[in-house]
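One structure is given below, encoded as structure tokens.
Shown here: the complex without one of its protein chains, the others still in place.
Letters are used for the chains, namely A, B, C and D, taken in the order the chains are written, and counting of residues starts over at 1 for each.
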Amino acid sequence: MSKLSIKNMNLFYDDFQALHNVNLEIPKNQITAFIGPSGCGKSTLIKSLNRMNDLIEGCKIKGDILLDEEDIYKKDFDVNVLRKKVGMVFQQPNPFPMSIYDNIAYGPRTHGIKDKKTLDALVEKSLRGAAIWEEVKNDLKKNALSLSGGQQQRICIARALAVEPEILLMDEPTSALDPISTAKIEELVTVLKENYTIVMVTHNMQQASRVSDKTAFFLNGKIVETGETRKIFTNPQQKETEDYISGRFG
Amino acid sequence: MSKLSIKNMNLFYDDFQALHNVNLEIPKNQITAFIGPSGCGKSTLIKSLNRMNDLIEGCKIKGDILLDEEDIYKKDFDVNVLRKKVGMVFQQPNPFPMSIYDNIAYGPRTHGIKDKKTLDALVEKSLRGAAIWEEVKNDLKKNALSLSGGQQQRICIARALAVEPEILLMDEPTSALDPISTAKIEELVTVLKENYTIVMVTHNMQQASRVSDKTAFFLNGKIVETGETRKIFTNPQQKETEDYISGRFG
Amino acid sequence: MASKLMRGLIYTAAALTFGSLFYIVLFILIKGIPFLTPEMFAWKYTTDNVSLMPSLITTLIVVGMTLLIATPIGVFTGFYLVEYAKKGNKAVGLIRIATDTLAAVPSIVYGLFGMLFFVTFLNFQYSVLAGVLTSTIMVLPLIIRSTEEALLSVNDSLREASFALGAGKLRTIFKVILPVAMPGILSGVILASGRVVGETAALLYTLGSSTNLPSGLFSSGRTLALHMYVLSSEGMHVNESYATGVVLILFVLIINGLSTFLSNRLTKGTK
Amino acid sequence: MKTKKLDGFMKGVFFVSALTSVLAIVLICIFIFAGGVPFMVEYGVLDFLFGQKWAPSNTPASFGILPMIMGSLAVTLGAIIVGVPIGILTSIFMAEFCPVWLHKILKPAVNLMAAIPSIVYGFFALQAIVPIMRHLVGGTGMNMLTAILLLGIMILPTIIGLSESSIRAVPRSYYTGSMALGATHERSVMKVVVPAAKSGIISSVILGIGRAIGETMAVVLIAGNQPIMPESLTLGVRTLTTNIVLEMAYASGSHREALIATAVVLFVFILIINGTFLIIKKKGAR
Partner (left out) sequence: ACGADSSSSGSSENAEGFDTSQTINVISREDGSGTRGAFTEITGVLVSEGDTETDNTYSGATIQNSTSGVMTTVAGDPASIGYISLGSLDDSIKAVTIEGVEATAETVQDSSYAIARPFNIAHNGELSEVAEDFWSYIMSAEGQEIVVGEGYVEAVTDAPAYEATEGMSGNISVVGSTSVTPVMEVLVEEYTALNPEVTIDITSNGSSAGMTAAMDGSADIGMASRELKDEELDVLTAEPLAIDGIAVVVNPENTIEDLTMEQVKQIFTGEVTTWDEVSK
């Protein structure tokens, strides 16, 4: 079943059309990977799934994006609620310059949770969920910025989990990380998909083939091909896909 | 014949040892590629070839680097002359915020060339050498920053060529570029090697295999394996090299 | 060769700059310290002791009140300009021009304006209120600018992270951005207090120069800088006015030290 | 929902705060202009601006402020000639030549310099520069040169502070790029980094000019204050600001209005300078 469906979507930055007639179904409890060369519109699409591009001046969207059959761009849709449901992790780890605890508790507090016990429990659960509890449980007061890049990225994942989203968007979550941290995150993601629907942008073909269930290949703002990851990598239907995957460009 | 030879080199950033006992021969008029996961020391090594790491406080080097049999770290070696001989192109295109002409003429002027005719000729020759003359010949007064990323990177290559170096160091010169610009630069590099010795860091395995003659694979500050590129990619001797090339990590 | 010459020029310029600063400070200290007697700190001013205590306290009052009014207005203006205003917004252009102009207005013009508007037109008379409001307008651009800069220097990724968690703008500003921007804003505020402490021309025509401690918003007073000016102007207390100069310099030193200390402490957390 | 309302309300608060500056500048214009312009019109705008005689105590009185206009221009120009090169070079020192430990001392020193009240500068100049000047060029030692030197010093921190930060804001890649071409540190800094910081440096100079032209309390102590056309560096000079502060306390009637009209002229000056540089800056940014 599709958690998100994108229908006939066109996106413009002022006059520049960054996405052309995109149609895509994002299945529940699976990992969907977006691949494609730089500038092809992967980030643009993933950002429109939680309306982060509302923040960009001059960005206009046509078409529909349905979350559980509901149009997230319809007029009185509360974007704060949307973003609570659709969490996001960015390319550069971006923890807030505050303690680990406050980082994780920020989201829940935003949504009105004040009770210390509930918060404590949520923080622990989220950190466990992001596979970093053991490393930081004795240092929750420590400033999150003092952690290593890989740890910071897991803190960001934990922070996203803490608002109990249904979907996790990840825009090249490992591109700033070393191989060992990358491996940890990949492992984590495959565990998380049991409870969350995951969309992940990656530059790394190997990563896409290692972790994702479904892959969409982008080129110049269009989706060239989508399908089961295994199929896309072993038996691409389009010439461009094959060229890209085999490293002939990009 | 080796243009550069690196002998028993160890490099420290304060207490952190970034390079361990590196030995490498860089053959004349060939392209040598450095590959390896992030943080393994590729940039560190390439920067020590023209002593750019002199600018980094706390950076200490042991061992020898010989340029045409002469130790570039010996006491009265003039680093400005060294850097004239060993040009460098960076990951992010970094043209100066001045006209295209002044960008290219900057190096020659630095080294005392004032004559307008000589400069004009040098500028044209360098821009031709970097395969961008046709695109900019009517706009030499234009600010270099107004060019596209790919053009900027070629301007930077032209700028490096203008001081008539013998060696060109390139640290991920295409990683900020789109595929088409990347292809142009790769093509250019293979032409340039007829007259220059080229060292190139790349994250992109395909790129290394496409353009380089010799490859050195780095891991954690050590060279794991070096050799003819074809051999390294088809028949690696070390388990780590194979794992890396086949995308099992990184 | 050219490099050596250039380096020589640069070092000379630096030596001149810091040499003159050192000379000025030393000069005032040497001239003033011998006259810094305990009577100068008597609670009440008399013509015998020419105590600077009332002016010291008035300075604190005026600076405190000015900051109390100017800081929120300035910081909020910064919020509006950086976090809310859309690019190319007409109001923003207008506000920018207004702040730029305010920043350039000479203090003597502020003084005349304060006199014509607050003192006479609004009939506040020579009073703490007139002085405070005049200096509020005067320091507003300092605070606005430093706030703007501080906010702009906050990485957008933090804003994104907060919005992506479903936080609204207000929460993002106060909980995430403000703490990071604090040192920058604070340094602007400190700069502003320095300006008020050192101001003479603008306060002369608004605050007046009473030697008493102000008894309310509508009573007159004098700040240390004014005290120094008035003391000297009749030629009977030139030494005491140097002594006041010493206190003034100490004041400024403490303010500066405090700002460095605070911003160091605050930046430590975020680095 | 509640947070949404609060969001909207606070946005309003922020906007109103932002309008304070606009309101302030409008009020300043209205009150200063209303105080001075009627006098200028009555006396004759041209006679006022281009009259060379300032004799308020005469009957009939003369209120020509050309000497003060020229005085302000001359002194400001002088201060720029003295202060700008030293200030910019010092900022280059601070940004590119100064070891970290020394910077930790010098940065607060510059801030201190900016914060020293003008009256203290004035006292210093009166006792330290004036006697030297008296020995060098004679007279009372209170002359244009003294004023220029003092203002040259006083605008230093303004120029240094802003220039340094704009030099530091130049992407390091320009510097590295230049070094990689074999340029020396000095050349890389002077030819690439500093030009790239041009617009910030120009802004710092504007602020410096503003400070020089608006400075009052220090100048009045040491400039001699003669209301005569500036003809020599060794003669006294009266500026627009000092004209106001000198006589405001005792002026009444049309004399007082003439002083407020002087402030109008000063204010227009500032507007022109600000405007010109805004235009230059905009062009530079394009």
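In this text, a residue touches a chain if its C-beta (ideal position, glycine included) is under 8 Å from a C-beta of that chain, and two chains touch if they have at least 3 such contacts.
Remember, it's a predicted structure, so these values are computed and weren't measured experimentally.
Q: Considering all chains of the complex, which shown ones does the missing chain contact?
A: Hidden chain contacts in the full assembly come out as C, D.
Q: Hey, which of D:A109, D:L126, D:V193 or D:L240 is the one touching the hidden chain?
A: The missing chain is touched by D:L126.
Q: Against the chain that's been left off, what residues of subunit D make contact? List them.
A: On the subunit D side, contact with the omitted chain comes from 54-60, 126-127, 130-131, 134, 137-143, 220-221, 224-228, 232, 234-236, 238, 245-253, 255-256.
Q: If you put the missing chain back, which residues of subunit C would it touch?
A: For subunit C, the residues touching the absent chain are 46-47, 119-120, 123, 125-126, 204-205, 208-212, 215, 219-220, 230, 232-236, 238.
Everything below uses one rule, namely that only the chains that are shown with their structure count from here on.
Q: With centres defined as the mean C-alpha position, give me the subunit A-subunit B separation in Å.
A: 35
Q: Using mean CA coordinates as chain centres, what's the subunit B-subunit D distance in Å?
A: Chain centres of subunit B and subunit D, defined by C-alpha means, are spaced 48 Å apart.
Q: Would you mind listing the residues of subunit D that make contact with two or more other chains?
A: In subunit D, residues 3, 184, 187 touch at least two other chains, as defined above.
Q: Once the touch criterion is applied, which pairs of chains come out as touching?
A: By the stated definition, chains touch in these pairs: A-B, A-C, B-D, C-D.
Q: Okay, in this complex, where on subunit D does subunit C touch?
A: 3-4, 6-7, 10-11, 13-15, 17-22, 24-25, 27-28, 31-32, 35, 85-90, 92-94, 97-98, 106, 108-121, 123-124, 127-128, 153, 156, 160, 184-187, 190, 206-207, 210, 213-217, 241, 244-245, 248, 260, 263, 266-267, 270-271, 273-274, 278
Q: Under the stated contact criterion, what part of subunit B meets subunit A in this complex?
A: The touching residues are 37-39, 177-179, 182-183, 204-206, 247-250.
Q: Give the list of subunit B residues in touch with subunit D in this complex.
A: Within the complex, subunit B touches subunit D at residues 50, 52, 55, 79-84, 87-88, 90, 92, 94-98, 106-107, 110-111, 156, 159-160, 163.
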